[in-house]
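One structure follows; several queries about it will come next.
Excluded from the complex is one protein chain; the other protein chains are retained at their positions.
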Amino acid sequence: MLASYPPGHIRTPFFVRGKSGIVHDILGMYRNPENLAYGRVDADNKYLLRVLFKQKDLWQSYNGSGHDSIILDLYEHWLESSGIHI
Amino acid sequence: MKPHLRRPHDLGGLDDGPIDRNEHLHEPWEKQVDAILRLLNDKTRNILSIDELRRGIEELGPGIYEKLSYYERWIASITNLLIEKNILEIDEIGRKMAEIERRWNEDRYPPKES
Partner (left out) sequence: MVKKEPLHPHQRDLEDTPFTHYQIMTTAITELLFQKNIFSPDDLRAQLEAIDRKGPADGARLIARAWVDPDFKERMKTSVNSAATELGLDPGNIPILAVENTPELHNVIVCTLCSCYPRMLIGLPPDWYKSRSYRARVVREPRTVLKEFGTEISDKVEIRVHDSTADLRYMVIPMKPDCTESMDESALAKLVTRDTMIGVTLAKVPD
């Protein structure tokens, strides 16, 4: 995920920015909330993807099982490719 | 990490204490705020989007997010958006609020007849 910290209304939580996950599935195109939030009637469409992160990759001292995971719904422009395809 | 860039609503991963599982019944005015939002957001009116509501909540000002209750944030955001969208004017809101407070006080504490 982009390690990007712009101002404004953003639906990519702070805790996953700059972290690596895998694309779990693709939900389709949805209107970009970063534009909708400002009343832009011509808000563009973006792919919305479900991205899975391993908990141990997010937190240094994760106290659960190594299998544990979290999925977030994230818009395409927040993803940058790691070059790894599974 | 850039903690100073985390906005007040973006809470995932922060430290906090045990969860308070007490639940309060929604008060009538709270449900009314919910209903107002749903009406303004519905397909026929389409006056404001959920995204705009959220943006408005996030931008209420420093410290306000934590200070206000859930539906207080909603009505504060809705009101600001209705002003921005030229549906209501600040002056009429101010006058109406004063009128309502006066009405309510008179209803509770009617002036004694002299």
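Each chain carries a letter (A and B) given by its place in the written order, and its residues are counted from 1.
Heads up, the rule we're going with is that a residue touches a chain if its C-beta (ideal position, glycine included) is under 8 Å from a C-beta of that chain, and two chains touch if they have at least 3 such contacts.
Note that the structure is a prediction, hence the values are computed from the model and not measured.
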Checklist line | Interface with the undisplayed chain - residues on subunit B | finding: 9-24, 26-29, 31-36, 38-40, 43, 45, 47, 54, 57, 66, 68-72, 75-76, 78-79, 82, 87-88, 92-93, 96-97, 99-101, 104, 107-110, 112
Item checked: Touch list for subunit A against the chain that is not drawn -> 11-13, 15, 27, 30, 33, 48, 52, 55, 58-59, 62-65, 67-75
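To be clear about the criterion, only the chains that are shown with their structure count from here on.
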Note to self: Centroid of subunit A to centroid of subunit B, CA atoms only: how many Å?
What the structure shows: 28
Notebook entry, point to check: What does subunit B use to touch subunit A in their complex?
Noted result: 2, 5-7, 10, 12-13, 48-49, 51-52, 54-55, 58, 84-85
Next item on the list: Spell out the part of subunit A that touches subunit B in their complex, as residue ranges.
Entry: 5, 8-10, 13-15, 33, 36-39, 58-59
